[in-house]
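Shown next, in C-alpha cells, is the structure this report addresses.
Shown here: the complex without one of its protein chains, the others still in place.
Showing subunit A:
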Amino acid sequence: MTAILKTNRRRCLALIGAVGLALAAPSVALAQDGEPVKMGLLVGLSGDMGPWAPALNNAAILAVEEINADGGILGRPVTLIAEDNNSTVDGAMRGATKLVSVDGVSVIIGPESDPIVALRGYAKDNKIPVISTSGGTEALDDAGGTGTYIYRTNASDSFLGVVHAKMLLDEIKQDEVVLVVENLEGTKSGAETFKRAYERLGGTITKEITLAPGQTSYLSELADVASAEPEMVFLAVGQTAGVNFVKQAYQRGYEWDYWVTAELQSPDFVNAVGAEVAAGAMNPVSSQVEGAKSWERFSDAYEARFGEKPEPGFYQAETYDAFIAVALAMEAAGETTGEAVDANLIKVSGPGGKSVISFADGVAALKAGEEIDYEGASGKLDFDEHGNVTIPATRLLKVSEDGEWETVTIVDSSAFPAN
C-alpha cells in the first residue's frame, strides 16, 4: 500500500502548478503551418525504470525542439507526447494504445526490454514503428528490421557481454573473476552473455554467486565470494543490492576490485557507498569514438539546454538519435506515417550516402536529391537487417579517489566479435 500512497511533497506542489498552467495557458502558437506531426515517447516514468526515464525524456525534448527549430518535418511542427509505461508490460500496452489511438502518433520511441517485447505484435498490427533506446534484451537480437516495425538504437546485451569480456581480458589483463549476479531479468541476461563471451575468449569464472533481490544482508553470499579469494569481482547487480553488497564487503574488510555493469554506473551508487569504498570500480560503457563531431554537438546542445552534460551509459544519445533518424525517414519518404518510417529508417541511417550529423544537414542533403547516412550521437547508427546497431567504441570508466566516474580509455570496439 505504501507504493500507492508514496509521493513527494515538492513534486506534488510542482504538479499542482503544472495542472494550473496546463489549464490556463492555451496551446502555444506554432511557428509552422499544418497539422503537427506527433511522436510518442513511451518510457517507465514510474516504476523500476523511474530513475532513468527523465534522462530519456530530456533527450526527446532536445531532439524535438531541434527539429522544430529547423523548420519541422516536411514543414510541419512536431509535437512530443510522453507517456508512462509504468515499467511494466500491461502499462506498455495501455500507454501504446493511448499514444496511437488517442493521440495519433506515428512512431513510439523508448520502451525498455520487457515493454518492447510485449509490443512486438502491436507494432506490426498497427503499423507503428516501436524503437527501443535502452532495452538490452536478447529477445530483440533477431526480432526486428524493416517490415517488423521493431528497432533498437542501443547495443544488445549479447554484444555488451563481449565488450565486458574483451575489456577485462585485453585492457586490464584480468583472466579470473568471481561473478556475482542479482536475480533480475536485466542483470541475469547481462551476466549470462558476459559469461559466455568471457569463457570463450579464455577467461575463467572461478565462482558464480546469485543474490536474491531485496535482501538487507548478503553476509553468507560474501563469505561464499571470499572463499574463492578473488582479486576482482564482477558485479551484475542493481543499485539497492549493489550498495548493500559493496558496503558489507567493505565492513568485513574484503578489498576486492569491482567490475560493474551499467546498473551501478551512476553517481548515486558512489554517493551511497562512499567515494572511498567505490574508488577503483570500473565499468565499460558504449560510446562514440573519441572526438566524434556528432557526439560533441549533441553533448554541447544537451548541456546548453539542461545545464548538465549527458551522462555516458544513460541512453540519452540513443534516444536523441532515434528521434532524429525517424524525422529524417519521414523527410525522405515525404510522408509521416508509420509505414513510411518503417520503410525508410534503415535507408536514411546508412551505410552509404552522404554522412550527416544533424536533422538540418540531413534535410538539406535530401532536398538536394542525395542519399543520406545519419551518423548518430551514440554511434554510426547503421541498423542491420534485424534492426540492431553495433557500438563504435567503448569507454572504460573508473571511479576516482574523489568519487567521480572518470574515463580511463576509449577503445575501438567496432571490430569486436558480434557475440
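Quick notes
Methods note: a contact is a pair of C-beta atoms (placed from the backbone, for glycine too) under 8 Å apart; a residue touches a chain by one contact, two chains touch by 3 or more; residues count from 1.
Assume contacts and distances are computed from a predicted model.
Choosing from "Amino acid/amide ABC transporter membrane protein 2, HAAT family", "NADH-quinone oxidoreductase subunit J", "Cytochrome c-type biogenesis protein CcmE" or "Twin-arginine translocation pathway signal", the protein name stored in UniProt for the chain missing from the display reads "Amino acid/amide ABC transporter membrane protein 2, HAAT family".
When the whole complex is considered, the residue among A:120, A:207, A:354 or A:386 that touches the unshown chain is A:120. Of the listed residues A:66, A:84 or A:221, the one in contact with the hidden chain in the full complex is A:84. When you scan A:184, A:279, A:343 or A:360 for touch with the missing chain, the hit is A:184. In the full complex, subunit A touches the omitted chain through residues 1, 3-8, 11-12, 14-15, 18-19, 22, 45-46, 53-54, 57-58, 60-61, 64, 80-84, 88-90, 93-95, 97-98, 100-104, 114, 117-118, 120-121, 124-126, 137-139, 183-185, 188-189, 212.
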